[in-house]
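Sharing a structure below in structure tokens format, with a few things to ask.
Not every chain is included here, but those present sit where they belong.
Chains here go by letter, A and B, matching the order in which they are written, and residues are numbered from 1 within each.
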């Protein structure tokens, strides 16, 4: 970790600008429920989506893609094999990738697959508290994609996964928690309407992949993805009449959000392992 | 049937409130065209969707889900086997489930599958007139999901299916017809724009499943699903500029519809087998 001042809002704005300029090609192997929303979210954020999820193409594409998302929401046999092919190629080619272990714990096939894929070293892991707990502990997980557990309850599991697999781990909830084992960010932005649109979490996994392509620091990239996403949700909620009108407003907001809005709205705190208080953070060049 | 007064609008409002309080977990095995819309409709209505549709998970999940939908819109081999697994488990565990035999009649694979699955005793069957006629008679069915036949033309077939399989049968059309063989409700609410949004019928099947989880009386639950759904469509149509703006307005309306709106707008008549006229209905404690 460098001694430079880390300002999450500023860093996120820089990476967002880089994303829009470079249009990273984001391969998605994701569930059938959210493919459309995910692609539209990526396009709005400034990335180029490519849902290449069949055996015989997924691996070759993971070598040329800017980043890869593997989401286990509806893991039919074809997608399971395509995921294996893709993550092996991503590891080999150095393509950053995100694992989203949707609803693991109670459901046997995806749980086994998540444990298998995580060994390939995802750059980032994204899930709700139940899923992160299940991935870390082999625990029982949640009842689908609901977060039965609070985000903070998964803080220890997230740190453990980060240390074991060298991944950034992002736990979604009312306050998002992002950690690489050393640094932990908490983002208090967002809006409950985001949880009433299907794919609200899944598409964030894809946006995280897009941001991973913009920076050598996966922690800052994952913070940027979460911050841009949740600030856009706030903008969209303002004036929405419900989840139906929220969704298109959210897409519009993702396309429109800018540096000054991020600076105004960001509610992010960052803690560093071994540094107990704000003065310690300041001494380390970290602004909480 | 009890002698209590059955007021469809009031009963539906009670069940809607129960749905929103209990957030039933609704497993959907449905077609690739409507997964996203179906999930958003369920979320707006107050349920928790879970598209668990793969072999090896579908059965286990059907045991813990609050309700199950099996929709035959795009029945690839994986979904066919997952459906078999799920309905067997649902029967075994007592999970209420809905069969939506999309476009059966002309298309051989789904037609055979519908006839196979219906033997597992769905709690409710939902379709347009063509599909209900095809399921009851092995008839030729329609040309896809259009209802070539009028709702009333399927009244006899619906009663026959209800009697044979112990299921509530709902026939969608300009006037929805719902029967359990003894009681028959006709709901004249709705708006033609609902037929111009893909999944308008399919998502109703999922909402029916959600309501089945709120009541021991599948007839009242199915009436509630149809009434809440079609009243929301009326609210959404008011001010829409076409099918594109109707869809998000419909999601908003589903999240917002309440008891007083249902009471104001409900256009429901209920008939009881063997009771020929309104005075007979009144004597039985049924308000037409």
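We adopt the following convention: a contact is a pair of C-beta atoms (placed from the backbone, for glycine too) under 8 Å apart; a residue touches a chain by one contact, two chains touch by 3 or more.
Just so you know, these numbers come straight off a predicted model, no measurement behind them.
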Full count of same-sequence chains in the assembly - 2 placed in this view: 3
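The criterion applied here is as follows: only the chains that are shown with their structure count from here on.
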For subunit A placed onto subunit B, the superposition rotation in degrees, Cα atoms, nearest 5: 120
Distance between chain centroids, defined by C-alpha means - subunit A, subunit B (Å): 36
Complex interface listing, subunit B residues touching subunit A: 25, 32, 35-36, 39-40, 43-44, 48-54, 56-57, 60-61, 64, 78, 247-256
Residue ranges of subunit A touching subunit B (in the complex, touch as defined): 31-37, 73-77, 103, 106-110, 143-146, 196-199, 241-245, 247-248
